[in-house]
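Structure incoming, see below.
Left out: one protein chain. Kept in place: all the others.
The block that comes next holds chain A.
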Amino acid sequence: MTSTTPPRAERSAGPAAIVAVRGATRHYGAVHAVDGVDLDVARGELFGLIGHNGAGKSTLFRMMLGLVPLTSGDIRIDGAPVSGGGFRAVRRKIGYLPENVVLYDNLTGFETLQFFARLKRVPANECAPVLERVGLTHAARRRVREYSKGMRQRLGFAQALLGRPQILFLDEPTNGLDPEAIREFYLILRGLKADGVTMILTSHILAEIQERVDRLAIMAAGKVQAIGTVQALREKMDLPLWFHVRLPRADFERVRTVLGHLPVTAVEARDDHVAVQCRREAKMLVLQALASLGDKVLDLHVHEPSLEDVFFGFSD
């Protein structure tokens, strides 16, 4: 599979970029964990970062937060470098939910938020509303030790929301949440997006992310392999689509006949249908040809490539 590097214009989120990553590289000895990543995230955008374990997305995340120094390249948050003299001002604009967040077992939920609020210089009276927002008010006085995995994740998220950050970095944020909680979580994200908050999140649950992000980047082997909207990625990959044509067995050969001159890539006879594979640009031609079979066709399904196909196409 070819790795397509889109031109800069498509990668760029324009002048409003709040996160600008230029040639970011991190080497651990011979291992190139992150290798020349260019990335722009626009203000107010909900941006997804996907990739297999070890693809480099967590390292890139930690580089964007200033936790891992760059071997080379440059990362700017709202125009300022993430480390150096102005780092405090940058950090105060950021909320971060680490992957598998670990909090302090001996503190209560409320005390945990108070601790982080003090570090972020956020007034203590912001803690209760944030707990309310993530649905933990009932457990505010209980020790984190007694929290379930999902509750810890919510508390970690609450901590990230302290101080009304302009940018949220959420690493696998729905880990450990049940489907209902995941729905609630994205509801909160939608509210934040309406407030103009920029969010960057990683996930390996592609089906979950594809309906919800504005754009996404696919990482593999330390590089961004593709970046764009889900639709743009699908088109760019030009993965073939499949027609499943159900018709009587006796008429299977007719399908081959009507498609004879068309650029189809495969025609397979299956139990009760014929599967036809073609490239996206031939889609309408194939459909017309199949329509010429008239009432021989009992049923027709079109299978578009899923984001999984796109993802595996890029990351294999």
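Some points to look at:
In this section, a residue touches a chain if its C-beta (ideal position, glycine included) is under 8 Å from a C-beta of that chain, and two chains touch if they have at least 3 such contacts; residues count from 1.
Note that in this section contacts and distances are computed from a predicted model.
For the chain that is left out, the UniProt protein name among "Fe-S cluster assembly protein SufB", "Thiamine biosynthesis protein ThiS", "ABC transporter permease subunit" or "SCP-2 sterol transfer family protein" is "ABC transporter permease subunit". Here the missing chain is touched by one residue of A:His27, A:Arg76 or A:Arg92, and it is A:Arg92. The chain not shown here is touched by just one of A:Arg22, A:His52, A:Arg76 or A:Lys120, and that residue is A:Lys120. Within the complete assembly, residues 62, 65-67, 87-88, 91-92, 94, 96, 98, 100-104, 106, 115-116, 118-121, 156, 159 of chain A touch the chain that is not shown.
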